[in-house]
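A quick write-up on the structure given underneath.
All protein chains of the complex are present and in place, except for one that has been dropped.
A, B, C, D and E are the chain letters, set down in written order, and residue numbers restart from 1 in every chain.
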Amino acid sequence: MSMFGFGARQPTSAEKIAAVENELKMIATMHARMTKICSQKCIDATYREGDLAKGEAVCLDRCSAKFFEAHQKISDQLQSQSQAMAGAGGGGGFGI
Amino acid sequence: MSMFGFGARQPTSAEKIAAVENELKMIATMHARMTKICSQKCIDATYREGDLAKGEAVCLDRCSAKFFEAHQKISDQLQSQSQAMAGAGGGGGFGI
Amino acid sequence: MSMFGFGARQPTSAEKIAAVENELKMIATMHARMTKICSQKCIDATYREGDLAKGEAVCLDRCSAKFFEAHQKISDQLQSQSQAMAGAGGGGGFGI
Amino acid sequence: MDNLTKSEQQELETRLQKRQVKEFMTLFGGLVDNCFTACVDDFTSKALSGRENGCISRCVIKSMATQTRLSERFAELNQSMTAEMQNKRF
Amino acid sequence: MDNLTKSEQQELETRLQKRQVKEFMTLFGGLVDNCFTACVDDFTSKALSGRENGCISRCVIKSMATQTRLSERFAELNQSMTAEMQNKRF
Partner (left out) sequence: MDNLTKSEQQELETRLQKRQVKEFMTLFGGLVDNCFTACVDDFTSKALSGRENGCISRCVIKSMATQTRLSERFAELNQSMTAEMQNKRF
């Protein structure tokens, strides 16, 4: 066991693939969550129109920017909290 | 890589099993979604009665029929949209 | 096929690991569900305060106790219903 | 594609059994969530009240009846849809 | 970590294709859920009404446009965030 990911030993093929896969999975999950939330916040759910209204489109742009900012902010906050609690301990971490 | 599923080569056992499994999984997912939505639409959530009221039962029957119709309609719409965009391309498809 | 889990034969390593893993997974799922529901029931979602109010903390304690009681009660009810329907049949069961 | 050998069928069977266990657990969990959310709203005590117990019990019975009815409808609809799609294809 | 051999890349590719299929199914399922929930509320008949059909059709078009727009924004934001994090590190 090591604090630095795979430590001194070479990661196996399965581990390398799993690491890349996990990162992509995390990004996909974040994308799905953002889509769900920003749709709820910005889209008129009566569907009287099939086209995105100008106001809805602008709202989606701003919502996605705010979502990324919040995501980063919460990640930083958890990281500094966990560092305050755990002292030095590295390794895991909360960042995307 | 081929546009027609497994192409000319024979699918492996793992691929054949996965294909059947995926189809069953899709059906199970659709069943779960329908149950959730139609329960919300039709069932009185105060639970003053333990029996399904006649009106609730009829509502469930109609809701499930409408859900299947909507499912098929949306599948067709996506398919014609993706064909309009992609030109000929076959393979994947959206149908259940 | 046997009514008593793995029956007379020895479970394989994979089966033994899967069984322990499944039990832990079930507990984790129950924990996640309880956290979600009791947060919704007890926490003021305006977040004007960062600290848990005394009332919120007490509500969480009671909500978790009630959640466990409901979980057990529903498990027992399903078990007696399925026994009433299936006659003797053992094995699976609904308990945590 | 559906022409599986015997050993492939066995492997599939094993997987479907695992899936059934998983689906049952999801169903059970959903029942607890749904009936707890609908029936429990009083946190002045840490034990379920008589009213809450009754509500949960009726909720479980009604939810099972809902499940059963919807599963019957689903099977019928799925069958007629499959038949329709095969008519289109051939 | 990103230095994969050829066979590792192939294995990854296979897995990503499976993931894409899964994600597409989730997206499709979400679309059905969302548009059905938003558009269908009348259970005096077992067939979709003209109004419901129209609503579902507009909902699908609008949801696809929403998906597309958000995916573009997401790609931009993800790129600039990744660039920023690499600047911090080195």
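Here is the rule we go by: contacts are C-beta pairs under 8 Å (C-beta built on N, C-alpha and C of every residue); 3 or more make two chains touch, one makes a residue touch a chain.
Given the structure is predicted, the values throughout are model-derived calculations rather than measurements.
Novice: What residue numbers in chain C mark contact with the hidden partner chain?
Specialist: 11, 13, 16-17, 19-21, 24-25, 27-28, 31-32, 34-36, 38-39, 43, 45-52, 56-57, 60-61, 64-65, 68, 72, 95-96
Novice: Which positions on chain A touch the chain that was left off?
Specialist: That gives, for chain A, the contact residues 22, 26, 29-30, 33, 37, 40-42, 58-59, 61-63, 65-67, 69-71, 73-75, 77-78, 81, 92, 94.
The definition used in the following text is that only the chains that are shown with their structure count from here on.
Novice: Through how few touching steps can chain C be joined to chain D?
Specialist: Minimum step count, chain C to chain D: 1.
Novice: In angstrom, rounded to a whole number, how far apart do the mean CA points of chain A and chain B lie?
Specialist: 28
Novice: Hunt down the residues of chain A that sit against at least two other chains at once, touch-wise.
Specialist: In chain A, no residue touches two or more other chains.
Novice: Using the touch definition from the top, which residues of chain E touch two or more other chains?
Specialist: 35, 39, 56-57
Novice: If we use the touch criterion from the header, which chain pairs count as touching?
Specialist: The list of touching pairs comes to A-E, B-D, B-E, C-D.
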